[in-house]
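Here the complex is missing a single protein chain, while all its other protein chains stay put.
To keep things simple, chains are lettered A and B as they appear, and every chain counts its residues starting from 1.
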Amino acid sequence: MKKGLILLVLVILITGSLLGCQPEAPLEQTSNPPSSPSKLDSINTAGKIMVGTSADYPPYESVDESGKYIGFDIELMAAIAEGMGVKLEWVDMPFDSLIAAVQENKIDLSISCFNYSEERDQQVDFSEAYYTSKDAFLVAKGFSGTIAKPEDVVTLKVGVQSGTVQDDWLTSNLIDTGLLKEENLSRYERVDQAALDLQAGRVDVLMLDEVPAKNLVSQYEGFNIVLSAELSTGPLNIVLPDGDVALKAEIDKQIKALQDSGKIEELAQKYFSE
Amino acid sequence: MSGWLALFKRYLSSFIAGAGVTLELTFIGLGLGFIFGLALALARVYGPKWLRAFATGYIEIFRGTPLLVQLFLIYYGLPSLGLTLSQSLSAYIALGFNSAAYQAEYLRGAIQAIGQSQMMAGRSIGLTTWQTIRFVILPQALRLALPSWSNEPISLLKTTAVVFLIAVQDLMARAKRAATVTYNPVGSYLAAAVIYLVMVFAVSALLKWAERKTRIPGFEMGSKRV
Partner (left out) sequence: MDVANFIKYILQGTVYTLGVTAVALPSGLILGTLFALLAVYGGKTLKQVMSLYSTVMRGIPPIVLLLILYFVMSGEINLSPFWAGSISLGIISSAYQMEIVRGAILSVSAGQMMAARAIGLTRMQAIINIILPQTLRNAIAPWSNEAAIIIKDSSLVYALGVPEILRRAQLIGASSGSYLPAYLTAALIYFALVFASGRLLGLLEKKLEIPANP
């Protein structure tokens, strides 16, 4: 039994070392070798583009009652695919596995209200920005405290979607500095679950993008945005495979065309106007 | 290798705290499950007809649906009936209710193996039914049930790994966090796997020891996966 255990731990360590080292590597090789074919070719050959999203973030992306994908990002992507002359196929995934999915070629690209961040940029590429977002702090009916500045949340129970820039911001600015206790931060798989817990009173305040926050305000009675600020957010970009220059050029071209034609402004009017 | 060890080292304290939560979930779930499970087993063997039907229905339903569904029903479903439980309490209850169904079956098997004749003997020397259960049947049945029952703590320990989906900060939640931050999911989950293995071995060694201590020589039952 003892010998078996030692052998076992050894086996695991070796497998761990073999597999575990891999993901460290991309830090050095920031771009694909030039010979590797662009995703753009395979997209054109297949005649369809596979796009990942976390469909829980209305009005950017969500699923309606008949199971159809709807939202700002969804329609924008549809317009991009149309411009490219390919069919569009959606893959719904948890937000925090989207980057890995792009890296691992599981999907061609991902649009899911992504903000640029340095860590993310080491793993994948970003398109040009297509919109700009802000952070919001959302509370439910009966909230009696005051949140004048972001640091005021440290005495409260805070909720956030796992793997978002808001999660990073809270972790590095409030948790790692010891201001907010780890057990007072709930990290949710999905935003709709977080909203439900805010309503149920399991968390006091939710940190998320401003536009989806406004959407929740209209959906849940008594929800209220107490503070908006540009802390972790900013321009929104589409996430692309690392170093795929041809694909990035094509997507950027399509975004530019949609900006010039006024289509993006029209979509923003449709989804974001109060 | 060094990359993986660095990750393991960096997150070790977080993983250990998570493992503590995992053990706590297992322990409380097991305890609740034993109490409910014993009640269900007794109801199924000695209860009146309606109680037997209830216990059978309970066991079939909880064994026939995924724990994840039960967990979501309790956590996200009950608030609409005005019952809002905290994350850990929801997890304890879901694990306890679920485990009760499995433990009831182990205990029922053992109680039935003791046989009706001991009940008759107990009654004939003037004990009430309840006294016979309490002083004659259960002391033997619980010892007899141990070898097959000892699947349950290990199975439950493994089952707890889904509660991160309701934002409980168990070992799995910590591993997921490490995976998101380091972009090394395989390394992070492997680290968690090693810790789960160590816990499973420790628990099963403890149970083997308990089995040896409480065995009734020559009187044993088989076991299977649940």
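One rule holds in what follows: contacts are C-beta pairs under 8 Å (C-beta built on N, C-alpha and C of every residue); 3 or more make two chains touch, one makes a residue touch a chain.
Just so we're clear, the structure is a prediction, and the values are computed from it rather than from any experiment.
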{"item": "Visible contact partners (per top-of-document touch definition) of the missing chain", "value": "A, B"}
{"item": "Listed residues A:V63, A:I147, A:I225 or A:V245, member touching the removed chain", "value": "A:V63"}
{"item": "Contact partner of the left-out chain, one of B:L7, B:A101, B:M172 or B:L207", "value": "B:M172"}
{"item": "Selected from A:L196, A:V245 or A:A268 as touching the chain missing from the view", "value": "A:L196"}
{"item": "Among B:G3, B:P153 or B:P185, the residue in touch with the chain that has been omitted", "value": "B:P185"}
{"item": "Where the unshown chain meets chain A, residue by residue", "value": "4, 7-8, 11-12, 19, 22, 55-56, 62-67, 91-94, 97, 100-101, 104-106, 189-190, 192-193, 196"}
{"item": "Residue numbers in chain B that touch the chain omitted from display", "value": "60-61, 63-70, 72-73, 76-81, 154, 157-162, 165, 172, 175, 185-186, 189-190, 192-193, 196-197, 200-201, 224-226"}
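Simple rule for what comes next: only the chains that are shown with their structure count from here on.
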{"item": "Inter-chain centre distance, chain A versus chain B - centres from mean C-alpha coordinates, in Å", "value": "36"}
{"item": "Residues on chain A engaged by chain B in the complex (per definition of touch)", "value": "5, 8-9, 12-13, 15-17, 19-24, 26, 96-97, 99-100, 103, 119, 123, 159, 162-163, 167, 171, 182-183, 186-189, 193, 196-197, 199-202"}
{"item": "Complex contact set, residues of chain B against chain A", "value": "1-5, 7, 76, 79, 84, 86-87, 165-167, 169, 173, 176-177, 179-187, 190-191, 193-194, 197, 201"}
